[in-house]
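The structure appears below as structure tokens.
The complex is shown incomplete by one protein chain, all other protein chains being positioned as in the whole.
So that you can tell them apart, the chains are marked A, B and C in the order they are listed, and the count of residues begins at 1 in each.
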Amino acid sequence: MPLTGTGEDGNAALLRSYEQLLVIRRCEERLQRLFAEGEVPGFIHLGVGQEAISVGVMSALGPADTLASTHRGHGHALAKGMPLDGFFAELLARDTGVCRGRGGSMHVADMSIGMLGANGIVGAGLSIATGSALAHKLRKNGQIAVSFFGDGALAEGLLHECGNMAALMKLPLLLVCEANGWSEFSPVSSQIAFDLAKWSEAYGIAYRKIDGNDVVAVAEAAAELTGLIRSGGGPALLTCTTDRWRGHFEGDAQKYRSSDEPAPRDPIVVAGEHLAAAGVATQRLTQIAARVESEIEEAIVAARAAPPARFDAALADVYTAASIGVAI
Amino acid sequence: MPLTGTGEDGNAALLRSYEQLLVIRRCEERLQRLFAEGEVPGFIHLGVGQEAISVGVMSALGPADTLASTHRGHGHALAKGMPLDGFFAELLARDTGVCRGRGGSMHVADMSIGMLGANGIVGAGLSIATGSALAHKLRKNGQIAVSFFGDGALAEGLLHECGNMAALMKLPLLLVCEANGWSEFSPVSSQIAFDLAKWSEAYGIAYRKIDGNDVVAVAEAAAELTGLIRSGGGPALLTCTTDRWRGHFEGDAQKYRSSDEPAPRDPIVVAGEHLAAAGVATQRLTQIAARVESEIEEAIVAARAAPPARFDAALADVYTAASIGVAI
Amino acid sequence: MAQLRYGAAIGQALADAMQDDPTVVIMGEDIAGAGGSFGITRGLLDKFGPERVIDTPISEAAIAGMAVGAAMSGLKPVLEIMFMDFTTLAMDAMVNQAAKARFMFGAQVSVPMVLRTPHGGGLSAGPQHSQCLEAWFAHVPGLKVVCPSGPANAYGLLRAAIADPDPVVFVEHKGLYAMRDEVPEVLAPIPLGQAAVVRSGEHVTVVAYGAAVALAMQTAEQLASESISVEVIDLQTIQPWDEAAVLASLAKTGHLVVVHEAVEAFGVGAEIAARMAELGFSYLKGPIVRVGAPFMPVPFSAELEATYRPSVSRLIAAVRKALGKE
Partner (left out) sequence: MAQLRYGAAIGQALADAMQDDPTVVIMGEDIAGAGGSFGITRGLLDKFGPERVIDTPISEAAIAGMAVGAAMSGLKPVLEIMFMDFTTLAMDAMVNQAAKARFMFGAQVSVPMVLRTPHGGGLSAGPQHSQCLEAWFAHVPGLKVVCPSGPANAYGLLRAAIADPDPVVFVEHKGLYAMRDEVPEVLAPIPLGQAAVVRSGEHVTVVAYGAAVALAMQTAEQLASESISVEVIDLQTIQPWDEAAVLASLAKTGHLVVVHEAVEAFGVGAEIAARMAELGFSYLKGPIVRVGAPFMPVPFSAELEATYRPSVSRLIAAVRKALGKE
């Protein structure tokens, strides 16, 4: 379904998307501070500037559709509907976190909404999503699976194995490449020698490339491709060009970046322009912004107050049922 | 250099190729019997019917060029110049075998002629050849590396990783796909969903597809592509269509094959026709055949008489220098 | 008592599991039309159709990862990796994904998958088609590792593995596929994590699994004629293994030998020996002796391979050493 219409009602979907963009942005901005202040440990990869991809793709998914994410997975999780409480509690390593404090940023997951997990292994989500798509197909549940991956991940062999497999089995799989131009500290152009459009064509995989900073464009392309997929057309690949505003991870000094990179387009500004053009009052946006901020602060307060992750519970969750194991 | 000319002299190269085809064919036919009679153990994958690929490609290589082979590697080894004595001694698990009886059919290797080994892992040779090509490039020795692989191996992720890598680094690498239409017991069409010509184009890899049962056609295409590669053009891919006459391995009852497969063209017959057309007398070919047969029988006699593989020597060769290890 | 071959028992377990549970699917290279490289899955395609018996391309990394994703999405995939040597290509999926998912996602999900794969030598299959790599998987928290020694426990353990909510690496010995033995009339699952005392004895405990169990039994038979009474324990499950059973036996005999076909160094036997050298130290009346493969790749030569693999004579020597009767 298209995001845009006229007036506030006609733009309910776009307003929801705008709110999601804001949620992701503000969550990550807060994480950035929490990390800088030492409250959040570990490797934190922020997707600031890339939010429209998560939000646009998710607008084409139902709650039971599944997705496999990456190391830069906050946006995927939040756009799919991960509750803020569980999200922040996880990053703060609380027992109330979505992963009970054992996974952290690189592993946020919420099975209840089909979010099969962020992943610390570049490319791994490709095969997990392909397997999930296989399950959907065999269970004939009408669902689809989505694999998000970066443009650096294009170098992994699983792209090929899963592309071939999904094309062969006509799996209901949407491949979403988040093309921010960077693979860690290196430009992707120094690592990838193949053309993804031609590549897709070789496998008979439907391909679209769009401006990943425009949530409306992403949503439209996602709607088109998921439509194809749901009608049994097999896998499709959507490349969303975007920009990584921050370092590869928090703490990255980014010496490798030049100061004359063109200023990126802000997905939130772009979405705001769409809303303005459709006649939605700025006041409405200000209200949303205020609500988002307060919800986030509440989640952080709740996370801080929550009990810390528990070692005994962790040890008990290695296997599903308690089994013989080496106790500490 | 082209294989064909006029008369016997002008066809020296083609005659050499014809002899190599015969050597490979007769060696494998003998192996087939030795296996059936229980003298050769293990998994034996014969390339009967596919000989022209090895011979044609090798005609474009120098002695220092390297190649990584497959589980079906006898032809590659013999065409590159592996001595018959060492070859048969290996298959008969003798101490005088090329691998001193530790590798057998799936691991025949001869480093002195750049034959980096048959390989029991489908696809593994791709990365070994790519690494060898890297070494050639960095050592600026003008050599190239060749990776042979089957059409079933096209499904492995290394095809993509190495294709991307070689294209990116402009490595002197020739990829040779031996397209016999089978991946073990399954038709390749049931496993591979992508088009290899389009695939190559996506990576900017030069591509040719030829009749792999015609040694002249293979040699010409190999000469063209190795020429491109040696002039710094980066990797190229050559698909050689061919036929697997026998089972996947010796002992395979081939219940999965239908009796109405079209009769394959015999590379030896094809080469003989080329020679006849060029005016070479059949008598010459009969002489060659007799010599080949007797050389093979001599090699088998020698192998049978050779001492068996030695356990102590094997144990000492795990590391290069004797080191601390667990003795048996 | 009925008779069944080891390979057929595995096939039967797959068929029965598929019959009982529509979410069980099997996948692998040439397992459908061709019935598997070792014929284990023969007949299943006809019975259950191509949606549940899935031939895949030669893409080990992908199919293992797919099994994880499918297991997280409502199926119970049983994946065949044709030779255990090829699990090298599937390690990320098994180790970083399957093994960790339950733990790292806070117990939101289990990964009910089985990776079936044959290990072991005896076929002159050479260094890349004969390895026993089960110790790797046993070192990874979150995976279970099983290795049956005969038709009866091949059936029972596989049923339990498929029913188990966690990822299981089910290791078959390719040299045992043709082994024929008695099985109970009514086949039933055998709980994971439990060893079986397959011969009771007084003087020395021999712990084995897989093909080594038969060796241990032959050894016990031979040594009985010298009045050495050997207790043989079939581990059945390697992770989590039945520490209590081994400890109880050691408490009785005071002597311990562990045997397997895998390389001795850093193999499964090391863990059993180490654990008993701690927990069972007070029972130990002699050195713990291991019998495994020497520190070398599996050689192609049939002669060399025969020397390489554990044998009754090596096991007898080990028992003597453990008993101080060298």
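Going forward, contacts are C-beta pairs under 8 Å (C-beta built on N, C-alpha and C of every residue); 3 or more make two chains touch, one makes a residue touch a chain.
Quick caveat, the model's predicted, so the values are computed rather than measured.
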item	value
Among B:51, B:85, B:110 or B:151, the residue in touch with the chain that has been omitted	B:110
Which residue of C:55, C:164 or C:271 touches the chain not shown here	C:271
Contact residue for the chain not shown (choose from B:15, B:165 or B:237)	B:165
Interface with the unshown chain - residue positions in chain C	61, 85-86, 88-89, 91-92, 95-96, 99-100, 103-104, 126-128, 133, 135-136, 138-142, 239, 262-263, 265-279, 281-282, 284, 286-290, 295-297, 300
Positions on chain B where the hidden chain makes contact	66, 68, 97-103, 107, 109-112, 116-117, 119-121, 124, 126-136, 138-139, 145, 157-158, 161-162, 164-165, 168, 314, 317-321, 323-325
Where the unshown chain meets chain A, residue by residue	41-43, 93, 99, 101-104, 106-107, 119-123, 152-153, 155-157, 183-186, 190-192, 256, 308-311, 314-315, 318, 325-328
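Definition applied: only the chains that are shown with their structure count from here on.
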item	value
Maximum centroid distance from chain C, chain identifier (CA atoms)	A
Innermost chain by mean C-alpha position	C
Chain A and chain B, separation of their C-alpha mean positions in angstrom	46
Whole-Å separation of chain centres (CA-atom averages), chain B against chain C	36
Between chain C and chain A, distance of the C-alpha-averaged centres to the nearest whole Å	40
Multi-partner residues of chain C (each touching 2 or more other chains)	56-57, 59, 61-62
Numbers and ranges of chain B residues touching at least 2 other chains	155-157, 190-192
